[in-house]
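So the structure is just underneath, and the comments pick up after that.
With one protein chain held back, the other chains of the complex are shown just where they sit.
Now for subunit A:
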Amino acid sequence: MSFAFRLMFRDIRSGDLLTLLLALVISVSTVTSIGLFVDRLQLSFEKESANLLAADRLIRSDDVISPEWEQKAKELSLQTAQRTSFTTMMFADNSLQLSQLSAVTDSYPLRGAYLIDDKLFGTGRRSVETPKQGEVWISSRLASLLNVKLGDQVEVGDQPLTVTQFLVRDPGSSASAFAISPRAVMNMADLAATNVIIPGSRVRYSLLLAGDRASLDEYEDWITPQLNESQRWRTPTQRGERIGDTIGRAESFLLLAGTLAVVMSGVAMALASSRFVKRHLMQVAILKTLGATPKQLGRLFFLQLFLLFVAGAAIGLGIGWGIQEIIASLLSGLMSTALPEPSIGRLWLGVATGFISMVAFCLPLMSHLIKISPLSVLQPNAKIEFNSFAIYAIGFVGMFGLMCLYTNGFLLPSIMTVAILGIALLVGAIGWLAFKLGRSLTSGATSGWQIGLASLYRRLVPNLFQLLVFTLIIMLTLILTGVRSNLIADWQQQLPEDAPNHYLFNVQANQIDPINAQTSKLGVKASAWYPMVRGRVTEVNNESVQSLYPEERNEPELYERELNLTWSDTLGEGNELVEGDFSAPGLSVEQEAAKEANLSLGDELTINIGGNLVTLPITSIRTVDWGSMQPNFYLILPKSALEDYPANFVSSMFISDREAQSFYRAMAQYPTVSILNVGDILRQIQAIIGQLSKAIQLVLFCILSAGALVLLASVRSTLQERLEEGALLRVLGARAALVRQALLVEFGALGFFAGLIAAIGAETCLFGLQVFVFNTEASFHPLLWLLGPAIGVLVITTIGVFASRTVLKVPPMLLLRGL
């Protein structure tokens, strides 16, 4: 035991264990810091987007929410609130107006805040209070339509209420983008007295929940089986919604980044342990000649590894925690809300990473080390053959397991594994060819070129391995950079500064021209006007939807509800034809909806429009950019099928804050037209995207630093041999310039090929990631092909020449003595 400590102490003194410890610390601390940081970001995004939901979770229902449900939430110590939304007539002295009203309990909103103002069309201030009993807050638009001011009375059904604030934003208003303004909010306590809700009214009931994640998850498990088809469980980051998509992709990115960190630290571990083993071969052989048994040696190294692991994990966790705290505090200035504390539970990830990479990379090597024959002492030059394939296989399996653990799935690790294998093959082939060619083209050793190329070929296998490491790291850099700029560009493209932030609904055909005149006077450009007729799909290929889907729960969205139908001669902005002919006299269906309902070109749909049945074949399938903020439709019909029905028109437009007041005033002439302002939601989304971009940049920076460390470790692993050669050349009278040139050629060639192969690999991986993981469109990245080789040559020669600078400075005597 004390012998093990003594040996270990000596190893630490000689720096060998230190390298291993360093690799362990790097791997534990990168994974820990990224894991913790990602966790905090996720919590923060969830909080941020919870503002849009006014809660952490929400149950939406068409029926009254059972009191039992709220009871259960209280038992789990969740906060609760209720909201009941409906459309009703509101009366003032001498006018009336159809409006969207919500009645809320006093605890509403659980997350986020109202924006309210004392002035008509004001910009608003935050309020987490709700209207008191007897009060109502109404939007400026509703106020101008009803012609009321603060302190005036309005009537909702049988109940008079006093207008006490103008409502600028309702925190839960994003829930339905097609909800019809103008809106108002009142206290739940007044609702019964209004008598407006009678059986058969269209009412949307919501139960809002907030609290810690564990309780929310428990509640979800409890409630999900009880929900009927009209009831929905909603989370802030739900897919399919714009914000959900944005955050989902960011999470994928961070996860990817974290996985790459795992891979990199694995590489660092592998390098360090093979170096450790190489340098201990002699020690083990000597110990054996002195009578140490393999069993004793096994115990010895096991104990060493264990102590190393404990120390590495402890230091790594500490550093990891520190790093993420630093990142968080750097970010806190940029974040609108304070980052939530990370969950301690995430720490195990770093520990597991350290443990698995140690077991996967060190143990097999160590066990080989123990088996070395004592005879090697007598033949110091004899090579010790490792079954390196088996060793790398074990390491590989460990790595894969870690990645799966990290991403909680197989897809991402599988894509990456296939990519890495492909890269390894490519590296082998290209490297072998290039180095062999380089060697055969030059002979002699007059110039650094010849010497450099000769040593490339001479150490073919270690050089190929090094090439692989370089390639992987450059590739990871390129992938992350590519994904990052893709994501950010994608988001910005989705939400340009002037993305439409207002929808106009219920516009009559004869109102279009005057409204267009109004808006162009304000300098606002409306998107195209789309006619809207409501209809419901009743039959598919002459079979009724009911018989196809007896259980309503399974019904595809296309058949589930009344749809907004439109006609159009041209594909709208953000629409793209996938199949068929858009101008053909048939239906055009949105791709996702068609997929869900299992429809293809030629299928016939029967649509009930105002009691008349229309049957048409599907003649085209198109994709829709739901993020474009343009009016979008699942079904587009030919004009001939719809023109006889009365249609409302819809359009969207961008109206700046400055123009908003005059626009609303102008629109007061058209009381039947509904305006939906989604500007606040857009602003919030833009803020989130801004934060995400910054966070991603920081994470990228962290990973790249880790990558640089691995590069350095890898260069160091072959440094000894290079130093030896350099020293010999100098003994023979070579000038420093020549030695430097040879090193430049060697590292430069390694860097160039690494960069080139990395570009090939990165382009392929980006394609896979874009198509399968991020669900964005695949694109070509010409910059990668430039950046890859450039980074490779620059960074690797810099690191390489820097690391080998001793060869040019230290007297050759000292270098040779060390051999």
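In the analysis below, contacts are C-beta pairs under 8 Å (C-beta built on N, C-alpha and C of every residue); 3 or more make two chains touch, one makes a residue touch a chain; residues count from 1.
Going forward, contacts and distances are computed from a predicted model.
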Which of "Na(+)/H(+) antiporter subunit F1", "Ribulose bisphosphate carboxylase large chain", "Spore germination protein" or "Putative ABC transport system ATP-binding protein" matches, in UniProt, the chain that is not displayed: "Putative ABC transport system ATP-binding protein"
Per the whole complex, from A:256, A:738 or A:787 the residue touching the absent chain is A:738
Based on the whole complex, identify which of A:459, A:502, A:622 or A:781 touches the chain you can't see. A:459
Out of A:150, A:728 or A:790, which is the one that touches the chain we can't see? A:728
Name every residue on subunit A in touch with the hidden partner chain. 381, 443-446, 451, 454-455, 457-459, 721, 724-725, 728-736, 738, 808-809, 811-814, 816, 819
